[in-house]
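One structure below.
Only a single protein chain was left out; the remaining protein chains are all shown in position.
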Amino acid sequence: MHTRSFRFEPLSPEDTEIRTLGLASVESPLQLERYIDEDDSIFVEVYRDARYCARDGEGAAQPVVFEHAGPREKLFFDPSKTKCAVVTCGGLCPGLNNVIRSIVLEAHHFYGVPAVFGVRYGLAGFIPEHGYNFEELTPRSVGDIHEFGGTMLGSSRGPQSPEEIVDALERMNIGILFMIGGDGTMRAASKVQQEIADRDARIAVVGVPKTIDNDISFVAKTFGFDTAVQKATEAIRCAHTEALGGPNGIGVVKLMGRNAGFIAAEACLALRDVNFVLVPEEPFDLHGSGGLLDALEKRLADRGHAVIVVAEGAGQDMFKDIHGTDASGNVRLGDIGSMLCAEIKKYFQERETEITLKYIDPSYIIRSVPANSADGIYCGFLGAHSVHAAMSGRTGMVVSKWNGRFVHIPFSLITRGKKSINTRSNYWRAVLEATGQPLSLRCSE
Amino acid sequence: MHTRSFRFEPLSPEDTEIRTLGLASVESPLQLERYIDEDDSIFVEVYRDARYCARDGEGAAQPVVFEHAGPREKLFFDPSKTKCAVVTCGGLCPGLNNVIRSIVLEAHHFYGVPAVFGVRYGLAGFIPEHGYNFEELTPRSVGDIHEFGGTMLGSSRGPQSPEEIVDALERMNIGILFMIGGDGTMRAASKVQQEIADRDARIAVVGVPKTIDNDISFVAKTFGFDTAVQKATEAIRCAHTEALGGPNGIGVVKLMGRNAGFIAAEACLALRDVNFVLVPEEPFDLHGSGGLLDALEKRLADRGHAVIVVAEGAGQDMFKDIHGTDASGNVRLGDIGSMLCAEIKKYFQERETEITLKYIDPSYIIRSVPANSADGIYCGFLGAHSVHAAMSGRTGMVVSKWNGRFVHIPFSLITRGKKSINTRSNYWRAVLEATGQPLSLRCSE
Amino acid sequence: MHTRSFRFEPLSPEDTEIRTLGLASVESPLQLERYIDEDDSIFVEVYRDARYCARDGEGAAQPVVFEHAGPREKLFFDPSKTKCAVVTCGGLCPGLNNVIRSIVLEAHHFYGVPAVFGVRYGLAGFIPEHGYNFEELTPRSVGDIHEFGGTMLGSSRGPQSPEEIVDALERMNIGILFMIGGDGTMRAASKVQQEIADRDARIAVVGVPKTIDNDISFVAKTFGFDTAVQKATEAIRCAHTEALGGPNGIGVVKLMGRNAGFIAAEACLALRDVNFVLVPEEPFDLHGSGGLLDALEKRLADRGHAVIVVAEGAGQDMFKDIHGTDASGNVRLGDIGSMLCAEIKKYFQERETEITLKYIDPSYIIRSVPANSADGIYCGFLGAHSVHAAMSGRTGMVVSKWNGRFVHIPFSLITRGKKSINTRSNYWRAVLEATGQPLSLRCSE
Partner (left out) sequence: MHTRSFRFEPLSPEDTEIRTLGLASVESPLQLERYIDEDDSIFVEVYRDARYCARDGEGAAQPVVFEHAGPREKLFFDPSKTKCAVVTCGGLCPGLNNVIRSIVLEAHHFYGVPAVFGVRYGLAGFIPEHGYNFEELTPRSVGDIHEFGGTMLGSSRGPQSPEEIVDALERMNIGILFMIGGDGTMRAASKVQQEIADRDARIAVVGVPKTIDNDISFVAKTFGFDTAVQKATEAIRCAHTEALGGPNGIGVVKLMGRNAGFIAAEACLALRDVNFVLVPEEPFDLHGSGGLLDALEKRLADRGHAVIVVAEGAGQDMFKDIHGTDASGNVRLGDIGSMLCAEIKKYFQERETEITLKYIDPSYIIRSVPANSADGIYCGFLGAHSVHAAMSGRTGMVVSKWNGRFVHIPFSLITRGKKSINTRSNYWRAVLEATGQPLSLRCSE
């Protein structure tokens, strides 16, 4: 039995089917020697004994596949008459500008579209009462944006009326809408696509999944994640330096990760100077034998310093009160970083052990930076493949990378549930090896 | 039909078989909840219509798979009595120290081996006449090495007598030899493993493939490559700045890549400020209509500046004389960078067009730096999986990453031929799109 | 009348006199062509009309000078018999390891001392009950330490008994003590030097002033400050990106600076993306016409986003309660960053203006990093000049850089008072120009 670093339920072939707006009958202007075939596809599973995720009527195993992304020979849209729009939603992420730029360059230079519009400040940019105008995006206006973090379009959280969004698209005569955002955005995109279908409109909606936490299902690694991990390691390196600076030095670093501790885990693997990593997927106790404070005390006695990395969503069971939700509907988290620091201080004060505790919360520093080169390359492909998919008439889907290939995944599947670390996997074991912490920080009493 | 970014011949199941030294009957000290099963394996192909690379006796298609890497429950070696040795060969690469460190930490902390020895200066370190002593590597002595580029062990090129190497291994009573190096090193490793087999000795030889050029077959991306691309983009950014600095400014950057232009290609995808990329896989003409100089002239007339990235192995057909070979048996290349600069200057001088040409050859700067965080993570797994494989008695194989999973690949397959860019693939098309250069720079006359 | 960026009282020649342990009669082993003369000195003031800071008996103006640092021909100590010790105190700062390394290399390679000892964890390292052993520092053991932030020796805050410290020095037969620390450390050093004088011991005490806040008098720029500013700009760049990300985006960055806002001010000058800078030297009002919130509202109405940089010591008059002091006797500050954020949110909530506020507190990230090259060079000279000064028998003094030259300054002067920004200077005007904020944020009502 396989233990992937994250879990998902077995899929049926229908789960991965992609919708189209209609018959693709327009010749592609790309003039390629070879195009992606309409039925090119990629196995969902690469493990030999796991490849048959579904069975047909007679019980014969059927491999489940994702459609292969890439340029198609026949298009649904006539590119020369198809206006596009791009919108970025939710929190910032390294590479947003790269995706925007790639969409604009692909659409302009290779498909020759008449216009690509940028929607300001997320879905709010569609709503007339906010008074934001669409901004025309040209190869020149997006030329240098990849050198900057953030999104040149601005962003915002929270949903808006699908009707008003489709009204705006129709008013502006837009044929393709590219939506870059998290799973909330993809759910919103799904509603927009449904509204379009209800109106029988000829508008494609194609998404590019974005999350700094890397917690979107069926996306092996979200864009910007690599850059964020690299920045996170810089903060951890500082915490390590601070921990070494004092007798019984303790460095605590809080990293992003509401429901999934991937950033924390990867940063530990990258740097290997972390002694305890705390993630939402693995509950822990503070007190009692075998709890964090006990283990920390042992570590200090043994080595004289310690570095703790905590994902923001870790240990939330310890916050009894309810913190409410933000504009995107996300639960407001208790501040585990500050709580940890307070508890550690109290614990050692009670034991009259002098410690030096330094707390580092890099917060937005890890996500507001420009994409590194690996993310830059990745974003370039995501943008280009989004354009290819949309031009062929595909809709209600995102571009993702899976088993090393770019594929199409329907909104319905991408929003089915969030990805998180499988703490029974070899991946998590490797993280624990990297930290040297006990397999469990649950109190044994 | 699929066009991957690189090509390989169809494989038979025998091609991917891994040798072992004998029965694995020792209990692993890792005490894991679950281990990798002995027959866990990963598809070589993930494209649905390409998955059957072989046929059994009755003609039924058989998927070809690679063995899955990871900790095994039963070991061949008794870890508490097994001494290990590590050697690094060939040119430097970001991450060498990370792999060394990972091997040492895994072997010491988790398997509890009595000693890991570092062999100085490549295979030469085995040969008594050089007088290099083995250096004992401890968790403490490798603690910070990942913060530095290069290899703490030193390296050298060229083969050494397999007999003398095995003599040294037996003299030091070493059970496992880890060899980190390129395809030349893997061929040497193969001979060492053969010599061991001939002597019926109980020594495992496990490799970690290393090449800054990313040109080893069946390794999706070699360690350090990501870091090298990132550094390469910095040089290109400078060339772009210089090109913008002068009227008719031309920036030329030479990058590593003897037989494969992956670094050049990826850097173009990452930065998208390059106008011409020249790689070994795609011959080009300098002169004549449609040749590079002609296209460059058009670009300057159109935009006033240009950036050219050239892999060191590009355009070698233009060097008529033979340049001999180096210690590793590699052909000495003609200096395409300097030649290009001279030809460009001459061409525009003849046309009385004033240009400003700046040539940048970052050379070793892209490979002597510490690994970035992505490579750091990657190297950590490569080292750990090498130890797992060797402890289980596997030999004559390397650890590689394929379709996103770590796998075992026999020396015989890894050395079968080099990987290079498939210039008929969508990957290469994307590179050309990123540069905007013509599909071909062959003279049309 | 001149308005320097910081103020100091007129000096008398006695203020700058340096003590010595006795006659320097030992030949320097440096074998230089030329040495610094015993009376070489540097003007304290370089403004023509300010150069006479003192008057002699007859009323004739006398320029006040600092002794010039550098190698002397005649030494007090016989280097071949003089053991040295180095201690680092207080908070971390980029370059600590560089100074340690420079002292060790200069003392070993050029003066040929028998030993340099490192004292662990600040002044506590002298106190037997803590049980920290001195660590012998060799050129080899300090070889790579400059590649790491922090201090290899560890540090701690707070004073220790001068008697016990001198006891330890005598017990170990140490001739020279190098103390790297802030003004608190220099006051402690002064007491140690007094205790030595009382005992008539032949031990020199030479300091290297350290403060991340750059608030030590008569040190133009403390080591590590340059690096810290560079790191601070990275945090501000992120805040700027975040501010641009949302409609009415506000980025707030808290930077170090308890009593002096130099880091905040310099970072604003470096990046010029900051719209409001708040420093301890310039009180401001939150509420009322002309206060910060009013100005912020205008800025948002005008430009749609804003970046605020606040030094941790700014606006402390707004914290009514007393926060106590830490181990070094520093007043505990109110958390101005969090308070600002809360007030801003409340203000706009009351006005029903939607804002997006992102708070970044890089905290130790700006000080735990390795020194950049400029600081590396600076620290190299500080260390070497400390050794030169001590070998010549000078004591009770620090090495500083003033008017571009390295000089000797007595403890008594260096601890006379802290440096802070002169908000009536052209320097501060330039900072305000860089932000574009009003000259005053005091409420005009």
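Couple of notes before you dig in:
All chains are identified by letter, namely A, B and C, in their written order; residue positions are counted from 1 within each chain.
One rule holds in what follows: a residue touches a chain if its C-beta (ideal position, glycine included) is under 8 Å from a C-beta of that chain, and two chains touch if they have at least 3 such contacts.
Values in this document were obtained by computation on a predicted structure and should not be read as measured data.
For the options C:Ile18, C:Met172, C:Ala270 or C:Met339, the residue in contact with the chain missing from this view is C:Ala270.
For the options C:Asn372, C:Thr415 or C:Gln437, the residue in contact with the chain missing from this view is C:Asn372.
The residue from B:Pro79, B:Pro362 or B:Gly396 that touches the chain not shown here is B:Pro362. Contact with the omitted chain, checked across B:Gly149, B:Gly224, B:Gly257 or B:Pro410, is made by B:Gly149.
Contact with the omitted chain, checked across C:Pro71, C:Gly184 or C:Gly315, is made by C:Pro71. The chain that is not drawn here is touched, among residues C:Asn214, C:Thr233 or C:Gln437, by C:Thr233. Although one chain is not shown, part of subunit C still touches it, namely residues 1-3, 32-34, 36, 40-43, 46-49, 51, 63, 65, 68, 70-71, 101, 105-106, 109-110, 146, 220, 226, 229-230, 233, 266-267, 269-272, 372-374, 376-377, 380-381, 384, 403-405, 424, 426, 429-430, 433-434, 436.
Remark: the residues of subunit A touching the chain excluded from display are 144, 147-148.
Take subunit B: the residues that touch the chain left off the picture are 92, 120-121, 124, 130, 132, 148-151, 154-156, 234-235, 237-239, 241-242, 244-247, 249, 356, 358-365, 368-369.
What we mean here is this: only the chains that are shown with their structure count from here on.
When you average the Cα atoms of each chain and compare centres, the chain farthest from subunit C turns out to be B. Residue numbering shows that subunit A and subunit B use the same positions for more than half of their mutual interface. Core chain by CA centroid proximity to the global CA centroid: A. Note on chain placement: the centre of subunit A and the centre of subunit C lie 42 Å apart, centres being C-alpha means. The distance from the centre of subunit B to the centre of subunit C, with each centre set as the mean of the Cα atoms, comes to 47 Å.
The set of subunit B residues touching two or more other chains is empty.
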